[in-house]
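Below is the structure I would like to discuss, written out as structure tokens.
Removed from the display is one protein chain of the complex; every other protein chain stays in position.
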Amino acid sequence: MCGIVGLHLRNPDLYPLLGQLLTGMLCEMANRGSDSAGVAVYGDPTWTPPGSGTVSLLEVDATAEEVAATLGPDVTVTRLGETYLVSAPASADSLLAAARAAYPQALVAGFGADVAVLKGVGHPKALTEAWGLAGAAGWQGVGHTRMATESAVTPSGCHPYAVGPDQCLVHNGSFANHATIRRELRAAGVEFDSENDTEVGARFVAQKLADGLDVETALKELCGRFDGFYTLLVSNRDSFAVVRDAIACKPAVIAETDDWVAMASEYRAFVGLPGVAKAKIWEPEPEVVYAWKR
Amino acid sequence: MTNWALRESATFDRPTIAAIQRAAETGIYDIRGWGAKRALPHFDDLLFLGASMSRYPLEGYRERCGTDVVLGDRNAKHPLHLDIPVTIAGMSFGALSGPAKEALGRGASEVGTSTTTGDGGMTAEERGQSKHLVYQYLPSRYGMNPDDLRKADAIEVVLGQGAKPGGGGMLLGQKISERVAGMRTLPEGVDQRSACRHPDWTGPDDLTIKIGELREITDWEKPIYVKVGATRTYYDVKLAVHAGADVVVVDGMQGGTAATQEVFIEHVGVPTLAAIPQAVQALQELGVHHKVQLIVSGGIRSGADVAKALALGADAVAIGTAALIALGDNHPRHAAEYEKLGSAAGFYDDFQDGNDPAGISTQDPELAARFDPVAGGRRLANYLRVLTMEAQTIARACGKAHVLHLEPEDLVAVSIEAAAMARVPLAGTEWIPGR
Partner (left out) sequence: METLTKFDLSAVALRDVNAALHAKNLSGEFVIENPSGAHNLAVGLDAPVKITIDGHVGYYAAGMNQQAEITVNGNAGTGVAENMMSGSVWVKGNASQSAGATAHGGLLVIEGNAAARCGISMKGVDIVVGGDIGHMSAFMAQAGRLVVRGDAGEALGDSIYEARIYVRGTVTSLGADCVAKQMRPEHHEELERLLKAAGFEDDDTKAYTRYGSARALYHFHVDNASSY
């Protein structure tokens, strides 16, 4: 179980503050889960240089220097906590293929033109410090704090699940029929990194988006197929969407101003956002997809 | 002359035929009390390795075998100190008569253990009689109030029970008497529909906050238990601990109820034997075994069952059905009346009808008046003493100076299923299937 947060900035003047605001939101959700945390940041010029593809890797058994040397001359590797951000002036897909070939045991936490996905084990506050999240910039970020059930708490267990280019999904709740859907996706050739129910949701959405559906339709289809209680936040480089299941027991609050749209498991995650006192605040209706586009 | 050629179908046996015919006649599912009646791998399939050349027994009486247990000392100012590791499980006033609840309090207090309220709130009689009272906090919240919360010795947040994990309470109209209706804020005589989820939290992340609220309201004085019916026990226990539980209660599918659908009782949940090692493993992995105590229930009948549950890693057990039987439920003296009700002594499980000739699971004042709470309390105390002495006998024979010193290595199994579920070796071998 967990806490989820998301922030979509509309006003470019706020882009330099993305990391600081996201840090505040994430740490407010630490008491919903403090074993591990994950964030995705869209548009930080250092982490995901414009014109480059970036791959976020976990469980890499080598130093950052070794990785850079292995993957090629134009590749930069930044290590933030347990995450390796690998960038190169190439498509993210080709960089991903190269990384997978060189490090087949590594876990791909995310990939794309603009997204950096950082995950780690430990208290969210400590993790945000290790990542230097407060200094990050960008137009959008999502985050997740996790209460682990397995004794071996691993960074890969955390959301966001980023299984498509520049795509992220965070989930609060629990699916009830994901085992069957996982089998169906496997039969269609999809590979899974974990036994986690959230990963099934992420790969389902990624499949739909790859088939050409827009995010609203993909999420509507998810609602039709998945049983369980869930609040989902799905982000792409150009969109930010929230949906809840039909029964909608898991918490979710959305706040919106002209400058930003934010979503969190609890209202208190919003307290540090500029202008929140005047924000329109509401709780999403069941099975309604709320989406914002850049 | 019996016809020896008659052969009953194992698939469509007589109870199954009767059930199908009943469904066809009434158009509504069958509701009954008690827990799962089918044969399941259970404690009977485990045996103790008594004293031998390498293990030495303790003498009875002179060489003490302790039975006391402390529950809920992780966070609470006032944990429960019980003299015996057998508690009385939650059963509501409403499901049971007032005199029956009084008897449970009397018997438990006489031997220094606790009783638990049920899905209907706390009665003054039970608080008056019970030296240690655990107050259940259920999805229905019938009768829940802060004054009673403060009067309780512990609070048990109930997610579910073994008879119906995932189901809510049920009390049919004939048992919603004026008093029961008043306590539950319901119209008299309605069939009570109960919620299966709590109204203001779902999931361990929100349970954490809820447990915090209950602690804040009671100034951190009382242990908070979390009770689950046995299903995905390993994960449930881990999440309960993460959410802040001081004690975890796991109720296997043999656990009883006063009323629910027959299909729920027989086909949902896992046997107690399969649940205990999962719970213990969860606690051990989190480093809190015996620090967050484990109470196990669902088919505890004798001191041997008590000893086996403790050996597998529980800190205490709870009894429900057995306590009612000790009070006088299903006693042969009522045989004629059970027959009039279409049942028989030893088979009677229609608690939902409220016609119990023993006066235990009824709200009918005439029937309830038959039950003498003082005598009933004495019978329960006797039974609890026997359970304790039997467990001590076994513990001494295994060389233990305290019943809580029993361990899984004191046990072997006599069936493969029991060996696999309980995670102890098949007798005469070192084999634990699946490990």
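Going in written order, the chains are labelled A and B, and every chain counts its residues from 1.
One rule holds for everything that comes next: contacts are C-beta pairs under 8 Å (C-beta built on N, C-alpha and C of every residue); 3 or more make two chains touch, one makes a residue touch a chain.
Keep in mind that what you see is a predicted model, and the values were worked out from it rather than measured.
Interface note for the absent chain: among A:E184, A:D258 or A:E283, the touching residue is A:E283.
Among B:R55, B:H81 or B:R193, only B:R193 touches the chain left out of the display.
Although one chain is not displayed, subunit A still touches it through residues 28, 247-249, 251, 253, 266-269, 271, 281-283, 285-286. Against the chain not displayed here, subunit B makes contact via residues 26-28, 140-141, 144-146, 149, 172-173, 185-187, 190-191, 193, 195, 199-201, 206, 209-210, 212-213, 216-220.
By our rule, only the chains that are shown with their structure count from here on.
Centroids built from CA atoms put subunit B at 44 Å from subunit A.
Interface of subunit A with subunit B (complex): residues 1-3, 31-33, 147-149, 151, 172-174, 229, 249-251, 265.
Residues 197, 202-206, 208, 235, 238-239, 242, 285-286 of subunit B touch subunit A in their complex.
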